[in-house]
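Below is one structure, written out as structure tokens; comments come after it.
The other protein chains are all here in position, but one chain of the complex has been omitted.
Here is chain A:
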Amino acid sequence: MDRKQEVLNDVVIKFAGDSGDGMQLTGTQFTNNTALLGADLSTFPDFPAEIRAPQGTLPGVSGYQLRFSSESIHTPGDQWDVLVAMNAAALKTNLKNLKRGGKIIANTDGFDVKNLRLANYPDGVNPLQDNSLEGYELIEMDITKMTREALKDIQMGTKEKDRAKNMFVLGFLYWMYDREMENTEKFLEEKFGKKPEILESNLKALHAGYNYGDTTETFTTQYKVEKAKIEAGSYRSIMGNQALAYGLIAASVKSGLTLFLGTYPITPASDILHELSKHKNFGIKTFQAEDEIAGISAAIGASYGGHIGVTSTSGPGLALKGEALGLAMMLEIPLIVIDVQRGGPSTGLPTKTEQSDLLQAYYGRNGESPLPVVSASTPSDCFEAVYEAVRIAVEHMTPVIFLSDGYIANGAEPWKYPNTESLPPIHVKFKTELGHNEAKFQPYQRDENLVRPWAVPGTPGLEHRIGGLEKENITGNVSYDPENHQLMVKIRQEKVDKIALNIPEQTLDNGPEEGDVLVLGWGSTYGVIKTAVEELLEEGHKVAHAHLRYVRPFPRNLGEMLKRYKTVLIPEINNGQLVKIIRDQYLIDAKAYNKIMGVPITKAELEEEIKKFLSVHA
């Protein structure tokens, strides 16, 4: 049969189904397949709040958003072109963001009376049949029935056969986007190699889906997205938490220090533990502690012993670690504290994203307890940013708080991976003996950066005691002297401030060096700010974008940069945290734009906001 092939620049697909429907797996497989084509991509998995909400209900909907493009892209897209809806609840929760004219691939079996009722449609209403979807391209398929049919020769229960439904959908999409399926076949063989029936059912369903597209005359068009026009080089696909784990491993290899992770499972940070515990061949020690406090405490113990101590957590866990973090600050030893932020306060929205903890990272400890804070802006940026965090921790003898968030942690994008040689050095200086003029080891004697020596147990002649009590300058002995306390507080602050001399100056991501608006961001708002500013620049506006990796201390030129724009606009997925700090430090009337809904800011929303300030100056 004659097929048309249409070339597209940019596609956003949303896979949505019940949390038991395997949508995350379908999404990641399609993503990996897309990556191999060389398209640029960005993903946004959207997990239900509950582990297993009742099947078929609205809270049970699990989603996976994938955008791929032959252009360079920075967000998973505001709206989708294709919505795969495995049931009525999936359609209902996702329809609002489907573009007009977009495609709906609906599993008709998921729209039976029971599913419609569970999705809270009024009695007798079926959106597939009441013309309410007019204006969209509705593709109805009885995926359940066709999957069962494809697997009729396999000896297994219906329930088990139905688990392969997602592979049917994936196969159909592979046809629709004219793909090879080898990577998924290989994946299934590796995953189910020891369970031949499950492997067979998945492979059969996958092929049945593909063939269905190929042979049914209903579908006449296949779509193709070309390789992206992005920087030349070798790429792989990477997720945020994975990149973060790799960054830590790389820092361990380059510094020659063993990595120790002391942690307690918490969403959305647990995958860092999962990933690192796979790589013990790098000498990595992972320790699943009894609680958050033990996690950081063990990491402090490991750092004290000369390892890179790391602890990973999310908001509530950081709150629990506060006291130990204060101790590490007092001890002045290297430590990496990773906070993969999520919706707060309290238990908040564990599966949703939020830039919730910048103020906690800045101020969330008793007393004057300054610590450097580093943040990642995209999934792949986690690698370089956490590597930097380790470098700062080791070279400046200080705990460093590293901020990621749920959106970055679970999102995927192409990564032009580095090679080991190109990674910057991390200078480790253990003190191994007394100097010529030293009669006695002084644990709080500092160098020009106010960094104290790292003398680990086992070093003869340097035996000393440290602790959380205020210590006398230089000797480190316990001291309650009032002048000494003020001096030490000032020294600890200055030590952190001086890190600004050992980090790069702030650069503009895009836009003119002076103008109407500087959009200043940190963390996962990177993609949306970049996209919005790019478009406004194309429209001729005087708008620029700067994105912070180092949020404490700020790069030394930041204040000067901010003053070159009429307005500094700070979009954040919180109630305005960076904006408070910027106003405080630079005494400028920075404007806040805040969205606190557990989801990223969209490009359209941000553009509209930026334009408010442009029109004022027009």
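Here is the rule we go by: a residue touches a chain if its C-beta (ideal position, glycine included) is under 8 Å from a C-beta of that chain, and two chains touch if they have at least 3 such contacts; residues count from 1.
Keep in mind that, in the parts below, contacts and distances are computed from a predicted model.
Per its UniProt record, the hidden chain corresponds to "2-oxoacid:ferredoxin oxidoreductase subunit beta" from the list "ABC transporter ATP-binding protein", "histidine kinase", "2-oxoacid:ferredoxin oxidoreductase subunit beta" or "Glycosyltransferase 2-like domain-containing protein". Touching the missing chain, out of A:Arg3, A:Arg52, A:Lys114 or A:Lys280, is residue A:Lys280. Looking at A:Leu138, A:Val478 or A:Met597, the residue that reaches the missing chain in the full complex is A:Val478. Only one of A:Ser297, A:Ser312 or A:Thr378 touches the absent chain when the whole complex is considered: A:Ser297.
The chain omitted from view is touched by exactly one of A:Tyr136, A:Phe192, A:Tyr417 or A:Tyr586, namely A:Tyr417. Listed for chain A, the residues touching the missing chain in the whole complex are 32, 35-38, 183, 227-228, 230-238, 246, 249-250, 253, 258, 260, 262, 279-285, 287, 289-291, 293-294, 297-307, 309, 323-324, 326-327, 331, 417-420, 456-469, 477-478.
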